[in-house]
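For reference, the structure is listed below as structure tokens.
All protein chains but one are shown at their positions in the complex.
Presenting subunit A:
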Amino acid sequence: MPIPILKLHNYLLISIQTEIDDQTAIEFQEDLLDKIHKTGASGVVIDLTSVDIIDSFIAKVLGDVVAMSDLMGAKVVLTGIQPAVAMTLIELGIHLQNILTALDLEQGLIKLHQELGV
């Protein structure tokens, strides 16, 4: 099942609600880049509140999608990373450096406003 991508003004909002398998993750990456291109969105919020596991593969896809969006001119903020997920990521040795994060969707939007200076 594809992950829905909502458009709000010049932002794209994604709330990941399902268990992410590798195929879904790759398709999401492609869908998001395509949506950024089509809508000219300048900011993206990916909310991970419902995600209870991020392994090294999903972390790589997320890191890549942030870098790719950045190349296209869209800033990405990851929001709602659960405490247990944050701890396991660090123990895996994955630091998601240079990635914007915020506590929740609302804070994520505030962060985007600040980043984009609007």
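By definition in this document, a residue touches a chain if its C-beta (ideal position, glycine included) is under 8 Å from a C-beta of that chain, and two chains touch if they have at least 3 such contacts; residues count from 1.
Convention: contacts and distances are computed from a predicted model.
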Identity of the absent chain, which is to be given by its UniProt protein name, from "Tat (Twin-arginine translocation) pathway signal sequence", "ABC transporter ATP-binding protein", "Anti-sigma regulatory factor" or "Acyl-CoA dehydrogenase": "Anti-sigma regulatory factor"
Residue in contact with the excluded chain [from A:Gln17, A:Ser56 or A:Gln114]: A:Ser56
Positions on subunit A contacted by the hidden chain, ascending: 19, 21-23, 52-57, 59-60, 82-85, 87-88, 91-94
